[in-house]
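Every protein chain but one is kept in place in this view of the complex.
Order of writing sets the labels: A and B. Residues in every chain begin at 1.
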Amino acid sequence: MTDATLGPAQSRRPFGISATALVFAGMGAFTLLNIVIAICVGRYGVPVGRALEIVAHATLNPGAELSEIDERIVWLVRTPRVLLAALCGAGLAVSGAALQGVFRNPLVSPQVLGISQGAAFGGALAISLGIWGAPLLIMVFLFGLSALAMVGFIARIDGRTEIITVILSGMVVGALFSAFVSLLQYFADPNSSLPAIVYWLMGSFATATWERVGIAAPGMAIGVFLLWSLRFRLNILSLDDAEARSLGARPDLERWIIFVLVALVVGSQVAVSGVVGWIGLVIPHACRLMVGYDHRKLIPASIIAGAGYMVLIDTLARTMTTAEIPLGVLTAIVGAPVFALLLRHHYREKGSK
Amino acid sequence: MIGLENASVAFGKRTVLDKLNFNVPRGQCMAILGPNGRGKTTALRAMLGFQPLASGSRVAPQVVGYVPQYASASQSYSVREVVVMGRATGLGLFGQPRLGDYAAADSALERVGAERFSGERFDRLSGGERQLVLLARALATGSDVLVLDEPGSALDLANQQRLLVMLDGLRQQRDKAIVFTTHDPNHALAAADTALLMMPDGPALFGPVEEMIAPAPLEALYGVPMRLVEMEAGKGRTRAVLPAFAGRRAA
Partner (left out) sequence: MSPANSLSCAGAAALTFALLSTAAAYAQSIEIVDQENRTITLPRPAERIVTIPMPMASGVIAIDGSADKLVGMNPLSLTAIQEGILGRIFPEALSITDAVTATNFVPNVEALAAANPDLVIQWGGRGPEIVDPILNAGLNALLIVYGNETNTRDYMSNVATAIGKPERIEALVDWRERVQQEIAATTEGLSDDERPNVLYLGRSLSDITASGAPNNYNNWYIELAGGKNAAAELEGNQSINREQIAQWNPDVILLNSFEPELDVSWVYDDPILSLTTAAQEGRVYKMPLGGYRWDPPNQESPLTWMWLAELLHPDLFDFDLRSEMVEAYQVLYNHALTDADIDEILWVSFQGDGAGYDQFLAD
């Protein structure tokens, strides 16, 4: 692509490819624009100028009393919701990109490792037991991680973990936890916990509050930051085990570091907004088409584009109709066709090699 | 610099390496020869530390420049990105390559004569070009040791020639310990100082290329009649090994 056409002098600079900078600038603008639009639109009419003024005022005067309904809607409903969507989108996209890297398989997502299903079970169990807030987050994270640990345990044969056995084990563990979730739903109280579980499994940012942002942000930030810090290492881990080892990596151990970080991010996301599919698959693919395969560009691109895309989808979900459109419906309707195209692109390219 | 001391490896009941001993000092290049399944690759993996030893030990520096036979090309990085990965050893888990690392990568590319496709995508290169890039990556590690897994075995003759010339050039500089496996004795002749023959029965034979790449040890190694020929090639006389396969009878 762009790299190939450049002369040696230009390609000598590590990040001097202006096309990439342009792509990043475009992505950044897309995400920022989506966030601003998302804060300015909603079912309750608030003029754009007024919405921005409210955000500016509340940011500059933290703790100030908000007495008007438009102030509360913009600052207590829309802003946390948009931030939460951005955080979750970034987290899901970066998790997908990282997993696809270490599995050397572009069709992998947190669902494939059983993390999402494990986390979903943890959350459903917490709801059944009447647990909300931070303890729910902890349960979600622990079950996401234990699903991962089970995958690791099953897939580890003779001290080695083959990629394909990890994927198959992930499917097995994911199916098991899905069954547990169904079981919980079966026994849940249909007047209180069942609708809560069903609603939560469908995924939504409708219940976003600053408190929830506070719950999700630490794990999400740590996970995303560390995955971003590992971006060059992800390049190494995407190689053959032998090659990676010869380059000083300990692939087995470091893969698990990535998995734990992914569990942290996905767990935090699932805890506050339920199961949201497709983002971790579609965004990294789209980003690869735009910035290439190098994780040093792919990871930041996925973070930015994931945030913007999730905010866009959520804005559509809450504004298109009087009713809230379930998030999962929109991510699938947009995601499935896009993914089908990417899939064709991927295999056509693979076939041409 | 790099070697094995009384190294044994067994897969189940089958002993693959039995008290193998060798050490390649700086400035020398050793070829490991043997038919398939005799432990060439196992010896190489043991040397790199990828293969746990049943007994014995491995002598190697922290960082070894390794050139795999094939590269994993599932991720489509640019050539420069691939070569700069060689710098990962010094960067740790969270490190990012800096300008100095890119300079090292570029000079390694230059050394193997691959700087012209620095910006191209690795997975779109030909097999020979890929091997050069992987060699550059091994050089970029800055290690004094290079280990190559059957270099050139998958290449056509012209590309084999190109790679062996490159390898011989690195050998002549006498600043590295180099080890490569091969199933072609001519590769040892072209680029090695010493050779280790993984004999079918009994201990491995070790010696200078002049003694090892000779009809008698090679016939014992491969079970194929061999002949050494000398011929005019390029600037002077070169030697080559010919196997006498059961082919068409001479008239």
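By definition in this document, a residue touches a chain if its C-beta (ideal position, glycine included) is under 8 Å from a C-beta of that chain, and two chains touch if they have at least 3 such contacts.
Source: prediction; values computed, not measured.
Peer 1: Touched by the hidden chain, which of the shown chains?
Peer 2: Listed by label, the shown chains it touches are A.
Peer 1: Check the options A:Y44, A:F225 or A:Y347 and report the residue that touches the missing chain.
Peer 2: A:Y44
Peer 1: Among the options A:G26, A:P47, A:P195 or A:P337, which residue touches the chain absent from this view?
Peer 2: A:P195
Peer 1: So which of A:R255, A:K297 or A:R318 would be touching the chain we can't see?
Peer 2: Looking across A:R255, A:K297 or A:R318, the contact with the absent chain belongs to A:R318.
Peer 1: Write down which of A:A19, A:I37, A:L52 or A:L66 is the residue touching the left-out chain.
Peer 2: A:L66
Peer 1: Which parts of subunit A face the unshown chain closely enough to count as touching?
Peer 2: 42-45, 66, 69, 72-73, 76-78, 127, 186, 189-192, 194-196, 199-200, 204, 206-207, 318, 322-324, 326
Here is the rule we go by: only the chains that are shown with their structure count from here on.
Peer 1: What is the distance, in whole Å, between the centres of subunit A and subunit B, each centre taken as the mean of its C-alpha atoms?
Peer 2: Result: the chain centres lie 43 Å from each other.
Peer 1: Tell me, which parts of subunit B touch subunit A in their complex?
Peer 2: My answer: residues 45, 48-50, 63-66, 68, 71-78, 80-81, 85-86, 88-91, 93-99, 102, 106, 115-116, 118-121, 123-124, 141, 147.
Peer 1: Touching subunit B in the complex: which residues of subunit A?
Peer 2: 1, 3-6, 8, 11-14, 101, 104-105, 229-233, 235-236, 238-243, 245-249, 254, 257, 292-294, 296, 353
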